[in-house]
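Scroll down for the structure; my scribbles are underneath it.
Note that one protein chain is taken out, while the other chains of the complex remain in position.
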Amino acid sequence: MQALSKEDMARRVARDIPDGAYVNLGIGMPTQVANYVSDDRHVIYHSENGILGVGPAPAPGEENPDLINAGKQFVTLLPGGCYFDNADSFAMMRGGHLDIAVLGAFQVSASGDLASWATNDLSEPPAVGGAMDLAVGARRLCVLMKHCTRDGEPKILPECEYPLTGKGVVNRIYTDLAVLDVTDSGLRVVELVGDNTLEQVQAVTGAPLLPPES
Amino acid sequence: MQALSKEDMARRVARDIPDGAYVNLGIGMPTQVANYVSDDRHVIYHSENGILGVGPAPAPGEENPDLINAGKQFVTLLPGGCYFDNADSFAMMRGGHLDIAVLGAFQVSASGDLASWATNDLSEPPAVGGAMDLAVGARRLCVLMKHCTRDGEPKILPECEYPLTGKGVVNRIYTDLAVLDVTDSGLRVVELVGDNTLEQVQAVTGAPLLPPES
Amino acid sequence: MINKIGSSMAEAVSVVKDGDVVMIGGFGSSGIPLELIEALRRHAPKDLTIISNNAGVAEEGIASLLRDGLVRKMMCSFPRSKGSVWLQKRYKEGSIEFELVPQGTLGERIRAAGAGLAAFYTPTAYGTLLAEGKETREFNGRGYVLETALHADVALIRGEKGDAWGNLTYNTAGRNFNPSMATAARTTIAEVKQIVEVGDLDPEAVVTPGIFVDTVVLQEGLLDASA
Partner (left out) sequence: MINKIGSSMAEAVSVVKDGDVVMIGGFGSSGIPLELIEALRRHAPKDLTIISNNAGVAEEGIASLLRDGLVRKMMCSFPRSKGSVWLQKRYKEGSIEFELVPQGTLGERIRAAGAGLAAFYTPTAYGTLLAEGKETREFNGRGYVLETALHADVALIRGEKGDAWGNLTYNTAGRNFNPSMATAARTTIAEVKQIVEVGDLDPEAVVTPGIFVDTVVLQEGLLDASA
């Protein structure tokens, strides 16, 4: 089977970000999506710690210690951007003002349940951050993740085995093998990477897949 | 019986405003209290429409149409003052951040119930504004009003006859005849105006008065 | 290019449909989007629900909408001001529904809608007529009233400066309900005194981030023209 590189996965998500969208990119791979959104799309990035209009990384030596993104990386502000406090930032997230959020995930269920913050390992203190607020609040929630775990186990399942981030919140899943939509009738294939067949992708997917709409 | 003028009533309240207090003065007679707070008291006035540090009226011709107080009079801002929106302003009021509010009233009950926004006349649309928020939120709620109605009826009653602004919210009542505290045992006289006797003031008060604490 | 600058007041308010819930900013005479209201009056949608702190004075602002019979329901905290007549008239003749909401509760219900909260418990109005029929509950021995989020189809607000991203500042106490209303409507239209270049507003001093604003319209002297 053909599998996209991490870069190509981010590139694929970037293609679907429309001009003028307000977008929140989760920590890790989702953050990379911004690198592939073409310059003619005037996308405004939100960072949960209180920024709209997040710009690229600063030049070395020009970092402002207080100006970081949710992943604690130094960033800059675009002209037209602004700052606000936590209450206002999460009002934006929870209140349905962001057009798109892209999050990583451990598991996604057939009905769009998202598990992204905790495994069943209770030896470490759990961390959730703003993921649950994004999950319920973004108008459109996209997951960007590898189709399977490192051990080859499916991450797309009938029901999540890990604690949920949100119930029935995911709209679309981008993986290295395919793009899937969560629909009322189940997971529908939007596209398959390269020459991958539905049967091949189904074989590494825990939940039934519907063929692309013709 | 001796009765204070409106000016002297406002002057009496002003005497009790401590240095450095955050104070909200209600529309009407309470607004006049600020005129009598001596300059060595650095009182910060709050206006519900979104001002801290309300200053005196502007010079003629220097009015800013947007810079008004809750009574819709033109005001100025003192150095150190600032502006904020309705949500933040009422967070200050309801959240217990104001030291003192002074409100007018139609009636006050023996247990500190306040009736200040509506009579039992339902022919006019009622108006409440921010009075209910101040009533529950100010750390100390003082009422400034005439002791009796124009017809000589008592305004201090066992129970209010008019709709309440808040239940058990009043701490002190300043009238033209006396100053009264609402206590767990009832209304206690703090002071009587001039040579007024407890019996005289009691005769025009609907609820029993306790003598001053010695 | 993100460009939220609207071409005219008339076009901006043309999104308002019959039966819409419309929030209108302002407190007393301060921070009212008077030109947007005038454009709305001329657009003349019917059966509106208007949510605003006051109800206009004389023939101005919301009073003109009440006079023209565009309003089915009015929600506010303080409908009477010196010189206001139309709310009283419509109220007395029973031709409009009127709901009185304490000012802080009105503002907090609007904020809750914008912040994605369904409801909250406030101490305001507990034990009073304005809490009658509402759910109440004690927390730590004190009484609270359950109040729900208040959403709108359209919010008409007034800023001082605005840019093409929709960022807004206000003039002094002209903020009042404008910033929270901007967050609570499906469509938010801001009337501004001045349009500035994107990047000209101090990012530390933007009061309403552009994400909450759909259209920014420069004042065009609509009221002078109608006089």
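Letters A, B and C mark the chains in the order given here, with residues in each chain numbered from 1 onward.
Criterion: a contact is a pair of C-beta atoms (placed from the backbone, for glycine too) under 8 Å apart; a residue touches a chain by one contact, two chains touch by 3 or more.
Since the model is a prediction, treat every value here as computed from it, not as a measurement.
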{"item": "Which displayed chains the unshown chain touches", "value": "A, B, C"}
{"item": "Given B:Leu103, B:Val136 or B:Leu209, the one touching the chain that is not displayed", "value": "B:Val136"}
{"item": "Among B:Ala10, B:Ile27, B:Leu77 or B:Ala110, residue touching the chain not depicted", "value": "B:Leu77"}
{"item": "Absent-chain contact - pick from B:Leu25, B:Ile68, B:Met92 or B:Cys160", "value": "B:Met92"}
{"item": "Options A:Ala3, A:Leu67, A:Val190 or A:Leu210, residue touching the unrepresented chain", "value": "A:Leu67"}
{"item": "Sites on chain B contacted by the missing partner chain, in the whole complex", "value": "20, 22, 42, 44, 46, 52-53, 77, 79-84, 87-88, 90-98, 136-137"}
{"item": "Touching residues on chain A - with respect to the absent chain", "value": "47-51, 64-68, 72, 77, 83-87, 89-90, 93-94, 118, 123-133, 135-137, 163-167"}
{"item": "Positions on chain C where the hidden chain makes contact", "value": "108, 112, 115-123, 137, 139-140, 142, 144, 148, 169-170, 172, 202-205, 207"}
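Rule of thumb we're sticking to: only the chains that are shown with their structure count from here on.
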{"item": "Chain whose Cα centroid lies at the greatest distance from that of chain B", "value": "A"}
{"item": "Between chain C and chain B, distance of the C-alpha-averaged centres to the nearest whole Å", "value": "29"}
{"item": "Where chain A and chain B are represented by their mean Cα positions, the distance between them in whole Å", "value": "54"}
{"item": "Of all residues in chain C, the ones touching two or more other chains", "value": "111"}
